[in-house]
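Below you will find the structure I want to go over with you.
Here the complex is missing one protein chain, while the rest keep their positions.
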Amino acid sequence: MNALDRFREVNRSFPKTSQILEHKSQGKKVFGWLCTYVPEEIIHAAGALPIRIIGYSHEAELDEGNAHLYINNCSFSRSCLQLGLEGEYDFLDGVVGGSTCDGARRLFDVWRRYIGTPFHHVLTVPRKFDDKAQRLYCDEVLKFKRHLEEYLGVDITDDALHQSTLLLNESRALLRRLYELRKRDNPPITGAETMEVLNAAYRMPKEIFNRWIQGLIDELEASEKTHSGRARLMIVGSVLTNPEFVKSIEEQGALVVTDELCTSTRYWGDEVQLDDDKPVLEAISKRYLNNFPCARMYPSDERFNRIVDFTREYKVDGVISETVRYCVPYAHDLPLLSKRLRDEGIPTLALDVEYGTSGSGQIATRVQAFLEMLEASGK
Amino acid sequence: MTIERRGGNSVGAIIKACRLMTRMNQATPGARQSDVLYYKMLEGYYRRLLQAHDDGKLIAAHTDFFPVELVYAMDIVPMHTEVTTWMMTLFTGENEDILSASAELGLASEICTPHRGLAGAFVTGAIPRPDIMLWSNLVCDNTAKSGELIMDVTGSDGFFLDHPFKQSDEEVKYLVEGLGDMVSFLEQRSGNRMDWDRMSEIVERMDRQIELIREINELRKAVPTPFSPLGFMQLLTVDYLCPGQPEAIEYLEALRDELVAAVKDGRGTVSRERFRLMSFFLPPMHMLGFLDRIAEEFGAVSVNEPFFTFWGEGRLDPSKPLESVAQKSYMIPEMRMFGPLDERAIDSIVDCAGQYRIDGAIFWANVGCRHTCATIKLFKDVLEDIDVPMLTVDCDVVDPTVASEEEVRDKLEQFFELLEDR
Partner (left out) sequence: MHLLGIDVGSLTTKAVVLGDGGVLSYSITESGDESEQSATAAMGQALRSAGLGIGDDTYAVTTGAGGKAVSFSRQHKSVNTCLARGIFHLFPEVRTVIDMGAESSGVLKLNARGRLTDWESQDKCASGTGIFLQQMSKLMRMSLEEMSELSFEAKARAEVSNTCAVFAESEVISHVHRKPPTPTADLVAGIYASMVSRVMVMCKLIGIEREVAVVGGVALNKGLINIVEQELGFKVMVPEVPQIVAALGAGIIARENVEKESEG
């Protein structure tokens, strides 16, 4: 499939993809962001390219990461740091994060000290959704905007923000359309392939990405290709970027029809509701805080409700929870989430993984057993 | 979730142990008054807990650094979850039961033991069932995420206090508003009104408490240092359990007076002080006695803990109770670990090393504590720049299977040898 190959090419050469290098060669800036609570629109409206900071897409040797963050921090943060310390991110003009979780926090503390990225900003992200939290987060977004303006010596106008929002909303809408295709009984695209598309999404200019994904959707809608499986599964959890992991699940005969991850639906989840009455910055910050919640948010029911909605929309038979070892917020959510899903009649397989794992061996065996159990219970 | 009442009441065990310590201290000539007061305070705290329901009072379980001054002011009985789990391990030596219970709940073993422990402890009935659960994101993800499962397991309702990351005006405002919301919640739940006069008194005492700790830290600068080697654990517990309470003031004043006298006489806490140490994070609870003995044997004393006993600047204003509580939350020593680890936090390490004439540092690397362990290399490098060696000891504050006394002894011995040879 031609369209997919283009995304694969980007992923293969990440972090220093040709699109990023092209952008830099034009004298433009690139800012790396870490969590879904960093508003990409601000970066884009400043004329810079926002790209997501991610670790290796496979299980790698993390000597430097381990030494600086210690072995009991999640392998995601260690993997990101490893790449950073090896100079793979030295093209970044700035890094932006949120005070989202301990792993992210410390990654930024250590990054600041040991990697000389010139611009460094951390947004305070509240853990609640109420009005007071909205106000605080909006203020934080404003502060970020001002800091960026000061650093770049530019003025980020409302108009520019508006344009950037429209562009990113288009990406979100297109990704939603892609996911809609997976609601079919026999989707034209696998979970693993979807992950490859997502990986490319936050590594390249959205202008190009939107064209490519539109092309892919057209191709898929026109194609006769279908996939079938013994069961329709949903993957939930923290960070996952290795398509091999999804592939190894699907190779057992399952269909991964949807997911809930930092790097998938929680990334593109909601659109910004632009409203002539409301200032654009407020609309943007409202979207980001209320977006499909990370496990860090309170109350956790907000996340659980959305997951349950997904299981209904995508006719999910079983849920696979992948928690990266030492990922505390997701580990804490697991008991109550499993309970909730059980009440809905949906069994959960809880997998403890290292970031970047390909999912062979042990994991494949457990998935097999899970599928057999689903079949036996007459899904 | 089903709750199976297995274990006995560990609170009773804690009380018994405290009474024993008090009696021992009272019977020993030359024993410190501050030690007597410390165990009395501890005993009083747990007695209140045991009698709370009989006295018609509500029990509010809470996480570390939760502003319990407000709970005290409303005549609700607080139960510090992490400390109670520690105390349980310390005095009963048991934690297998509660850790198994937490595993059965489905909590991953990578979650730190104090937090796994407390969920398990509620399940087994080892600690009393609370009426209210109060938690905040101070100081890590574990405290932030503890509350909902505990509410589910105990059937209590609760309140989550969201503490902002930095200290901008807007963030402080958010925090003060959050504290107000919490007071409303407690009023609604308890049927009591907040006693603002009492609250002001508590704030005043809290201010006094911080001043006393600052004085004590100054006195510890003396060579030889007058404060017992692991005395900082006592200082921590006092603030965790009884902030702004009369017992806390009584204890600190007695301690301060003892230290003043010791410094005047040039009396050190160990017979021959050879190494002055800086400590990071917490040694295993079950090893405290052993470490005290090592300190005497090798003349090694912890004189400074930059992120545990060193309070930030500022005074509290009793006429502005909520603002004061908010301000205090930024002054607590651990806040320098929670907020951005900026130059100020790093500089304080270098400052302390100089002021306290530090020979070496020990980092107690708790296997379950992510955010402190992530600072190991950072602090090691900072200290190396000023030629202070740092020893890392892998351990666990509550689980005795992670590091044995023998292993720790070997490492410490080797470290003291290194310091000596320099």
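Think of it as A and B in the order they're written, each chain with its own count starting at 1.
Note that in this section a residue touches a chain if its C-beta (ideal position, glycine included) is under 8 Å from a C-beta of that chain, and two chains touch if they have at least 3 such contacts.
What you see is a predicted model; the values in this text were computed from it and never measured.
Chemist: Of the chains you can see, which ones touch the chain that is left out?
Modeler: So, spelled out: the chain left out of view touches A, B.
Chemist: Looking beyond the chains shown, say which of A:Asp63, A:Asp130, A:Glu207 or A:Glu375 touches the absent one.
Modeler: A:Asp63
Chemist: If the hidden chain were put back, which residues of chain B would touch it?
Modeler: 376-377, 380, 384, 389, 392, 394, 407, 410, 413-414, 417-418, 421-422
Chemist: Please output the residues of chain A touching the missing chain, sorted low to high.
Modeler: 59, 61, 63-64, 66-68, 71, 361
By definition in this document, only the chains that are shown with their structure count from here on.
Chemist: Could you please specify the touching residues of chain A with respect to chain B in the complex?
Modeler: 67-70, 72-74, 99, 101-103, 105-106, 109-110, 113, 122, 124-128, 132-133, 135-136, 139-140, 143, 295-296, 298-300, 323, 325-326, 328-329, 331-336, 338-339, 350, 352
Chemist: Within their complex, state which residues of chain B touch chain A.
Modeler: Touch residues, chain B against chain A: 1, 105-108, 110-111, 137, 140-142, 144-149, 152, 160, 162, 164-166, 168, 170-171, 174, 177-178, 340-341, 365, 367-371, 373-378.
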